[in-house]
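Note that one protein chain of the assembly has been removed; the remaining protein chains are unaltered in position.
Each chain gets a letter, A, B and C, in the order it is written, and its residues are counted from 1.
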Amino acid sequence: MRAALRHEPLRPAALLEEVSSVSAGATVLFVGTVRDVNEGRAVTGIEYSAYEAMALAEMARITEEARSHFGVERLVLEHRVGTLALGDASVVIAVAHAHRAPALDAARYVIEELKRRVPVWKREHYADGTREWVDPANAAEPAGHVP
Amino acid sequence: MRAALRHEPLRPAALLEEVSSVSAGATVLFVGTVRDVNEGRAVTGIEYSAYEAMALAEMARITEEARSHFGVERLVLEHRVGTLALGDASVVIAVAHAHRAPALDAARYVIEELKRRVPVWKREHYADGTREWVDPANAAEPAGHVP
Amino acid sequence: MNVTVLLFASYADALGARSLDLDVRDGATVAELLDGISARAGTGRLPPSPLVAVNQRYAKPDQALARGDEVAILPPVAGG
Partner (left out) sequence: MNVTVLLFASYADALGARSLDLDVRDGATVAELLDGISARAGTGRLPPSPLVAVNQRYAKPDQALARGDEVAILPPVAGG
(Lines give C-alpha, C1' and ligand atoms only; values in the text may rest on other atoms or scores of the structure.)
Protein backbone atom coordinates (compact mmCIF):
# COMPACT_ATOMS: atom_id res chain seq x y z
CA MET A 1 0.00 0.00 0.00
CA ARG A 2 1.54 3.27 -1.05
CA ALA A 3 0.73 6.60 -2.67
CA ALA A 4 3.07 9.03 -4.41
CA LEU A 5 3.19 12.25 -6.42
CA ARG A 6 5.75 12.14 -9.21
CA HIS A 7 7.46 14.91 -11.16
CA GLU A 8 8.77 12.39 -13.71
CA PRO A 9 6.75 10.16 -16.08
CA LEU A 10 4.62 7.43 -14.52
CA ARG A 11 5.36 3.81 -15.47
CA PRO A 12 2.07 1.87 -15.49
CA ALA A 13 3.61 -1.50 -16.38
CA ALA A 14 6.09 -1.22 -13.49
CA LEU A 15 3.23 -0.60 -11.04
CA LEU A 16 1.37 -3.60 -12.43
CA GLU A 17 4.48 -5.69 -11.68
CA GLU A 18 4.82 -4.14 -8.24
CA VAL A 19 1.39 -5.27 -7.01
CA SER A 20 1.38 -8.65 -8.77
CA SER A 21 1.56 -11.68 -6.49
CA VAL A 22 0.97 -15.42 -6.65
CA SER A 23 -1.65 -14.86 -3.94
CA ALA A 24 -3.65 -12.60 -6.27
CA GLY A 25 -6.15 -14.02 -8.72
CA ALA A 26 -6.98 -10.59 -10.12
CA THR A 27 -4.82 -7.57 -10.85
CA VAL A 28 -6.35 -4.32 -12.11
CA LEU A 29 -4.56 -1.34 -13.57
CA PHE A 30 -6.24 2.02 -14.18
CA VAL A 31 -4.35 4.62 -16.20
CA GLY A 32 -5.61 8.17 -16.68
CA THR A 33 -4.04 9.90 -19.68
CA VAL A 34 -4.01 13.32 -21.31
CA ARG A 35 -6.36 13.17 -24.26
CA ASP A 36 -6.45 15.24 -27.41
CA VAL A 37 -9.94 16.69 -27.02
CA ASN A 38 -11.76 17.90 -23.90
CA GLU A 39 -15.21 19.47 -23.96
CA GLY A 40 -14.85 19.85 -27.71
CA ARG A 41 -11.56 21.79 -27.63
CA ALA A 42 -8.30 20.53 -29.13
CA VAL A 43 -5.82 20.03 -26.28
CA THR A 44 -2.03 20.03 -26.77
CA GLY A 45 -0.95 19.39 -23.16
CA ILE A 46 -1.85 19.81 -19.50
CA GLU A 47 -0.01 21.34 -16.54
CA TYR A 48 -0.81 19.55 -13.27
CA SER A 49 -0.08 21.23 -9.97
CA ALA A 50 -0.89 20.15 -6.43
CA TYR A 51 -1.00 21.18 -2.80
CA GLU A 52 1.59 18.48 -2.48
CA ALA A 53 1.59 17.75 1.26
CA MET A 54 -2.20 17.54 1.42
CA ALA A 55 -2.50 15.66 -1.88
CA LEU A 56 -0.15 12.99 -0.55
CA ALA A 57 -2.01 12.84 2.77
CA GLU A 58 -5.38 12.53 1.00
CA MET A 59 -4.05 9.87 -1.38
CA ALA A 60 -2.77 7.89 1.61
CA ARG A 61 -6.17 8.22 3.30
CA ILE A 62 -7.92 6.96 0.16
CA THR A 63 -5.66 3.91 -0.17
CA GLU A 64 -6.23 3.13 3.50
CA GLU A 65 -10.02 3.40 2.95
CA ALA A 66 -9.72 1.00 0.01
CA ARG A 67 -7.92 -1.47 2.28
CA SER A 68 -10.58 -1.12 4.92
CA HIS A 69 -13.60 -1.29 2.54
CA PHE A 70 -12.41 -3.96 0.09
CA GLY A 71 -9.70 -5.88 1.94
CA VAL A 72 -7.03 -5.05 -0.64
CA GLU A 73 -3.49 -5.28 0.72
CA ARG A 74 -1.66 -4.61 -2.55
CA LEU A 75 -2.48 -1.19 -3.95
CA VAL A 76 -0.32 1.55 -5.44
CA LEU A 77 -1.58 5.03 -6.38
CA GLU A 78 0.62 7.52 -8.21
CA HIS A 79 -0.27 10.95 -9.61
CA ARG A 80 1.91 13.01 -11.90
CA VAL A 81 2.57 16.73 -11.53
CA GLY A 82 4.24 19.03 -14.06
CA THR A 83 3.64 19.56 -17.77
CA LEU A 84 2.27 16.53 -19.61
CA ALA A 85 1.99 15.86 -23.34
CA LEU A 86 -0.85 14.06 -25.12
CA GLY A 87 -0.99 10.40 -24.11
CA ASP A 88 1.09 10.89 -20.95
CA ALA A 89 -0.25 9.17 -17.84
CA SER A 90 -1.54 11.58 -15.19
CA VAL A 91 -2.65 8.93 -12.68
CA VAL A 92 -2.03 5.22 -12.25
CA ILE A 93 -3.79 2.86 -9.85
CA ALA A 94 -2.61 -0.74 -9.55
CA VAL A 95 -4.40 -3.17 -7.27
CA ALA A 96 -4.29 -6.92 -6.72
CA HIS A 97 -6.57 -9.19 -4.70
CA ALA A 98 -7.35 -12.89 -4.44
CA HIS A 99 -10.71 -12.24 -6.15
CA ARG A 100 -11.79 -10.00 -9.01
CA ALA A 101 -14.70 -8.11 -7.43
CA PRO A 102 -12.69 -6.42 -4.63
CA ALA A 103 -9.87 -5.58 -7.06
CA LEU A 104 -12.28 -3.90 -9.51
CA ASP A 105 -14.25 -2.20 -6.74
CA ALA A 106 -11.08 -0.84 -5.15
CA ALA A 107 -9.77 0.58 -8.44
CA ARG A 108 -13.04 2.36 -9.05
CA TYR A 109 -13.25 3.65 -5.49
CA VAL A 110 -9.74 5.07 -5.62
CA ILE A 111 -10.18 6.93 -8.93
CA GLU A 112 -13.58 8.35 -7.90
CA GLU A 113 -12.32 9.52 -4.51
CA LEU A 114 -9.13 10.90 -6.02
CA LYS A 115 -11.13 13.01 -8.45
CA ARG A 116 -13.43 14.17 -5.68
CA ARG A 117 -10.91 14.94 -2.94
CA VAL A 118 -7.25 15.11 -3.88
CA PRO A 119 -6.05 18.74 -4.23
CA VAL A 120 -4.59 18.58 -7.71
CA TRP A 121 -5.40 21.10 -10.44
CA LYS A 122 -4.89 21.15 -14.15
CA ARG A 123 -4.47 23.90 -16.71
CA GLU A 124 -5.16 22.76 -20.23
CA HIS A 125 -3.17 24.12 -23.16
CA TYR A 126 -5.24 24.44 -26.32
CA ALA A 127 -4.31 24.29 -29.98
CA ASP A 128 -5.21 28.00 -30.33
CA GLY A 129 -2.45 28.93 -27.83
CA THR A 130 -4.74 29.69 -24.88
CA ARG A 131 -4.63 28.03 -21.44
CA GLU A 132 -7.36 27.48 -18.91
CA TRP A 133 -7.74 26.05 -15.44
CA VAL A 134 -10.19 23.15 -15.56
CA ASP A 135 -13.22 23.27 -13.29
CA PRO A 136 -14.77 19.78 -13.30
CA ALA A 137 -18.09 21.29 -12.21
CA ASN A 138 -18.39 22.55 -15.79
CA ALA A 139 -17.50 19.21 -17.37
CA ALA A 140 -19.68 16.51 -18.87
CA GLU A 141 -18.25 14.03 -16.31
CA PRO A 142 -18.05 16.09 -13.09
CA ALA A 143 -15.69 15.14 -10.29
CA GLY A 144 -18.19 15.92 -7.55
CA HIS A 145 -17.69 18.28 -4.64
CA VAL A 146 -16.06 18.13 -1.25
CA PRO A 147 -16.81 17.72 1.54
CA MET B 1 -11.77 -4.76 -30.87
CA ARG B 2 -10.44 -8.29 -30.90
CA ALA B 3 -10.52 -11.54 -28.95
CA ALA B 4 -8.02 -14.40 -29.01
CA LEU B 5 -7.13 -17.70 -27.36
CA ARG B 6 -3.39 -18.15 -26.88
CA HIS B 7 -1.30 -21.26 -26.35
CA GLU B 8 1.71 -19.12 -25.37
CA PRO B 9 2.07 -16.73 -22.39
CA LEU B 10 -0.12 -13.62 -22.37
CA ARG B 11 1.60 -10.23 -22.32
CA PRO B 12 -0.54 -7.79 -20.31
CA ALA B 13 1.70 -4.75 -20.81
CA ALA B 14 1.65 -5.27 -24.59
CA LEU B 15 -2.16 -5.30 -24.60
CA LEU B 16 -2.19 -2.12 -22.51
CA GLU B 17 -0.03 -0.50 -25.19
CA GLU B 18 -2.23 -1.89 -27.95
CA VAL B 19 -5.42 -0.18 -26.75
CA SER B 20 -3.77 3.06 -25.59
CA SER B 21 -4.63 6.15 -27.60
CA VAL B 22 -4.41 9.92 -27.32
CA SER B 23 -8.21 9.93 -27.67
CA ALA B 24 -8.55 7.88 -24.47
CA GLY B 25 -8.65 9.53 -21.08
CA ALA B 26 -8.88 6.18 -19.27
CA THR B 27 -7.26 2.83 -19.93
CA VAL B 28 -8.09 -0.21 -17.82
CA LEU B 29 -6.26 -3.51 -17.68
CA PHE B 30 -7.64 -6.59 -15.96
CA VAL B 31 -5.33 -9.57 -15.48
CA GLY B 32 -6.52 -12.90 -14.11
CA THR B 33 -3.67 -15.01 -12.73
CA VAL B 34 -3.12 -18.48 -11.29
CA ARG B 35 -2.95 -18.16 -7.53
CA ASP B 36 -1.32 -20.36 -4.98
CA VAL B 37 -4.41 -21.22 -2.94
CA ASN B 38 -7.97 -21.96 -4.07
CA GLU B 39 -10.76 -23.00 -1.73
CA GLY B 40 -8.15 -23.64 0.92
CA ARG B 41 -6.02 -26.05 -1.14
CA ALA B 42 -2.40 -25.39 -2.17
CA VAL B 43 -2.31 -25.11 -5.97
CA THR B 44 0.85 -25.72 -8.04
CA GLY B 45 -0.55 -25.06 -11.52
CA ILE B 46 -3.66 -25.12 -13.70
CA GLU B 47 -4.41 -26.74 -17.06
CA TYR B 48 -6.84 -24.68 -19.13
CA SER B 49 -8.69 -26.26 -22.04
CA ALA B 50 -11.41 -24.88 -24.28
CA TYR B 51 -13.97 -25.66 -26.93
CA GLU B 52 -11.83 -23.39 -28.98
CA ALA B 53 -14.12 -22.47 -31.86
CA MET B 54 -17.04 -21.67 -29.58
CA ALA B 55 -14.85 -19.94 -26.98
CA LEU B 56 -13.54 -17.59 -29.66
CA ALA B 57 -17.05 -16.98 -31.00
CA GLU B 58 -18.39 -16.26 -27.51
CA MET B 59 -15.45 -13.96 -26.69
CA ALA B 60 -16.11 -12.05 -29.91
CA ARG B 61 -19.81 -11.74 -29.01
CA ILE B 62 -18.89 -10.42 -25.54
CA THR B 63 -16.51 -7.78 -26.92
CA GLU B 64 -19.20 -6.72 -29.40
CA GLU B 65 -21.72 -6.43 -26.54
CA ALA B 66 -19.23 -4.28 -24.61
CA ARG B 67 -18.96 -1.99 -27.64
CA SER B 68 -22.71 -1.79 -27.92
CA HIS B 69 -23.42 -1.28 -24.18
CA PHE B 70 -20.54 1.04 -23.22
CA GLY B 71 -19.41 2.61 -26.49
CA VAL B 72 -15.87 1.26 -26.19
CA GLU B 73 -14.05 1.03 -29.51
CA ARG B 74 -10.68 -0.11 -28.16
CA LEU B 75 -10.92 -3.43 -26.37
CA VAL B 76 -8.77 -6.57 -26.45
CA LEU B 77 -9.64 -9.84 -24.72
CA GLU B 78 -7.19 -12.74 -24.60
CA HIS B 79 -7.49 -16.07 -22.78
CA ARG B 80 -4.69 -18.56 -22.31
CA VAL B 81 -5.01 -22.32 -22.82
CA GLY B 82 -2.48 -24.98 -21.82
CA THR B 83 -0.63 -25.62 -18.57
CA LEU B 84 0.00 -22.51 -16.46
CA ALA B 85 2.29 -22.02 -13.48
CA LEU B 86 1.58 -19.91 -10.39
CA GLY B 87 1.40 -16.23 -11.27
CA ASP B 88 0.85 -16.84 -14.99
CA ALA B 89 -1.89 -14.77 -16.60
CA SER B 90 -4.94 -16.80 -17.65
CA VAL B 91 -6.98 -13.89 -19.01
CA VAL B 92 -6.22 -10.29 -19.95
CA ILE B 93 -8.73 -7.56 -20.78
CA ALA B 94 -7.48 -4.18 -21.98
CA VAL B 95 -9.92 -1.37 -22.70
CA ALA B 96 -9.61 2.34 -23.40
CA HIS B 97 -12.28 5.04 -23.60
CA ALA B 98 -12.46 8.82 -23.51
CA HIS B 99 -13.98 8.60 -20.00
CA ARG B 100 -13.30 6.39 -17.01
CA ALA B 101 -16.78 5.05 -16.24
CA PRO B 102 -17.33 3.24 -19.56
CA ALA B 103 -13.78 1.84 -19.48
CA LEU B 104 -14.26 0.41 -15.96
CA ASP B 105 -17.79 -0.80 -16.72
CA ALA B 106 -16.65 -2.54 -19.89
CA ALA B 107 -13.76 -4.33 -18.15
CA ARG B 108 -16.10 -5.62 -15.48
CA TYR B 109 -18.76 -6.65 -17.99
CA VAL B 110 -16.26 -8.60 -20.07
CA ILE B 111 -14.74 -10.55 -17.16
CA GLU B 112 -18.16 -11.37 -15.68
CA GLU B 113 -19.59 -12.52 -19.01
CA LEU B 114 -16.44 -14.46 -19.83
CA LYS B 115 -16.69 -16.38 -16.56
CA ARG B 116 -20.38 -17.01 -17.14
CA ARG B 117 -20.39 -18.00 -20.80
CA VAL B 118 -17.05 -18.79 -22.43
CA PRO B 119 -16.48 -22.57 -22.72
CA VAL B 120 -13.11 -22.82 -21.01
CA TRP B 121 -12.34 -25.34 -18.27
CA LYS B 122 -9.59 -25.68 -15.77
CA ARG B 123 -8.06 -28.60 -13.93
CA GLU B 124 -6.12 -27.57 -10.85
CA HIS B 125 -2.96 -29.38 -9.83
CA TYR B 126 -2.52 -29.56 -6.07
CA ALA B 127 0.56 -29.76 -3.88
CA ASP B 128 -0.46 -33.29 -2.83
CA GLY B 129 -0.14 -34.49 -6.46
CA THR B 130 -3.88 -34.74 -7.18
CA ARG B 131 -5.75 -32.92 -9.96
CA GLU B 132 -9.36 -31.81 -10.17
CA TRP B 133 -11.64 -30.16 -12.65
CA VAL B 134 -12.97 -26.93 -11.16
CA ASP B 135 -16.73 -26.44 -10.93
CA PRO B 136 -17.34 -22.76 -10.15
CA ALA B 137 -20.77 -23.67 -8.74
CA ASN B 138 -18.86 -25.07 -5.75
CA ALA B 139 -16.66 -21.98 -5.32
CA ALA B 140 -16.92 -19.04 -2.95
CA GLU B 141 -17.09 -16.69 -5.97
CA PRO B 142 -19.32 -18.59 -8.43
CA ALA B 143 -19.22 -17.91 -12.14
CA GLY B 144 -22.99 -18.14 -12.59
CA HIS B 145 -24.86 -20.38 -15.01
CA VAL B 146 -25.80 -20.30 -18.66
CA PRO B 147 -28.12 -19.65 -20.33
CA MET C 1 -30.19 -38.74 -38.49
CA ASN C 2 -26.73 -39.22 -37.03
CA VAL C 3 -25.43 -36.55 -34.63
CA THR C 4 -21.86 -36.33 -33.35
CA VAL C 5 -21.81 -34.78 -29.87
CA LEU C 6 -18.53 -33.16 -28.84
CA LEU C 7 -17.31 -33.74 -25.27
CA PHE C 8 -14.90 -31.61 -23.29
CA ALA C 9 -12.93 -31.50 -20.06
CA SER C 10 -14.54 -33.53 -17.24
CA TYR C 11 -17.20 -34.97 -19.58
CA ALA C 12 -14.55 -36.23 -22.00
CA ASP C 13 -12.68 -37.73 -19.04
CA ALA C 14 -15.83 -39.34 -17.60
CA LEU C 15 -16.69 -41.05 -20.90
CA GLY C 16 -13.11 -41.63 -22.06
CA ALA C 17 -13.92 -40.08 -25.42
CA ARG C 18 -13.89 -36.71 -27.20
CA SER C 19 -17.25 -37.33 -28.88
CA LEU C 20 -20.34 -39.57 -28.97
CA ASP C 21 -22.27 -40.65 -32.07
CA LEU C 22 -26.04 -40.89 -31.69
CA ASP C 23 -28.99 -41.65 -33.91
CA VAL C 24 -31.98 -39.37 -33.36
CA ARG C 25 -35.07 -38.70 -35.45
CA ASP C 26 -34.79 -35.98 -38.10
CA GLY C 27 -35.58 -32.61 -36.48
CA ALA C 28 -35.10 -33.94 -32.93
CA THR C 29 -34.89 -31.30 -30.22
CA VAL C 30 -32.01 -30.72 -27.85
CA ALA C 31 -34.12 -32.32 -25.07
CA GLU C 32 -34.61 -35.47 -27.18
CA LEU C 33 -30.88 -35.60 -27.87
CA LEU C 34 -30.19 -35.43 -24.13
CA ASP C 35 -32.65 -38.31 -23.58
CA GLY C 36 -30.74 -40.25 -26.20
CA ILE C 37 -27.45 -39.57 -24.44
CA SER C 38 -28.89 -40.65 -21.05
CA ALA C 39 -30.09 -43.94 -22.61
CA ARG C 40 -26.58 -44.78 -23.75
CA ALA C 41 -24.49 -47.18 -21.66
CA GLY C 42 -21.69 -45.44 -19.76
CA THR C 43 -23.23 -41.97 -19.66
CA GLY C 44 -24.35 -42.24 -16.02
CA ARG C 45 -21.53 -39.96 -14.93
CA LEU C 46 -22.94 -37.03 -16.90
CA PRO C 47 -25.45 -34.71 -15.22
CA PRO C 48 -29.07 -35.07 -16.37
CA SER C 49 -29.23 -31.58 -17.93
CA PRO C 50 -25.82 -30.42 -19.12
CA LEU C 51 -25.34 -27.21 -21.07
CA VAL C 52 -25.74 -27.82 -24.80
CA ALA C 53 -24.25 -25.81 -27.64
CA VAL C 54 -25.44 -26.02 -31.22
CA ASN C 55 -23.27 -24.42 -33.88
CA GLN C 56 -21.17 -22.77 -31.17
CA ARG C 57 -24.07 -21.10 -29.38
CA TYR C 58 -25.90 -22.11 -26.22
CA ALA C 59 -29.12 -23.92 -27.10
CA LYS C 60 -32.42 -24.29 -25.23
CA PRO C 61 -34.12 -27.68 -24.76
CA ASP C 62 -36.78 -27.02 -27.40
CA GLN C 63 -34.33 -26.07 -30.15
CA ALA C 64 -34.62 -28.42 -33.15
CA LEU C 65 -31.48 -29.98 -34.59
CA ALA C 66 -30.69 -30.14 -38.31
CA ARG C 67 -28.40 -32.49 -40.16
CA GLY C 68 -24.84 -31.21 -40.05
CA ASP C 69 -25.25 -29.15 -36.86
CA GLU C 70 -22.16 -28.96 -34.64
CA VAL C 71 -23.43 -30.17 -31.25
CA ALA C 72 -21.57 -30.19 -27.93
CA ILE C 73 -22.37 -30.80 -24.28
CA LEU C 74 -20.48 -28.54 -21.94
CA PRO C 75 -19.38 -28.95 -18.32
CA PRO C 76 -19.85 -25.87 -16.12
CA VAL C 77 -17.51 -23.28 -17.58
CA ALA C 78 -14.54 -22.16 -15.49
CA GLY C 79 -12.55 -19.64 -17.50
CA GLY C 80 -10.82 -16.53 -16.26
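FYI, a residue touches a chain if its C-beta (ideal position, glycine included) is under 8 Å from a C-beta of that chain, and two chains touch if they have at least 3 such contacts.
Everything numeric in this text was worked out from a predicted model, so none of it was measured.
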item	value
Visible chains that the absent chain touches, using the contact criterion stated earlier	A
Selected residue (touches chain absent from view) among A:Val37, A:Leu86 or A:Val134	A:Val134
Hidden partner interface residues of chain A, rising order	32, 48-51, 53-55, 57-58, 79, 90-91, 111, 114-123, 133-137, 143, 145-147
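Rule of thumb we're sticking to: only the chains that are shown with their structure count from here on.
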item	value
Separation of mean Cα positions, chain C and chain A [Å, integer]	49
Chain C, residues touching no fewer than two other chains	80
For chain B, residues that touch 2 or more chains besides their own	32, 111
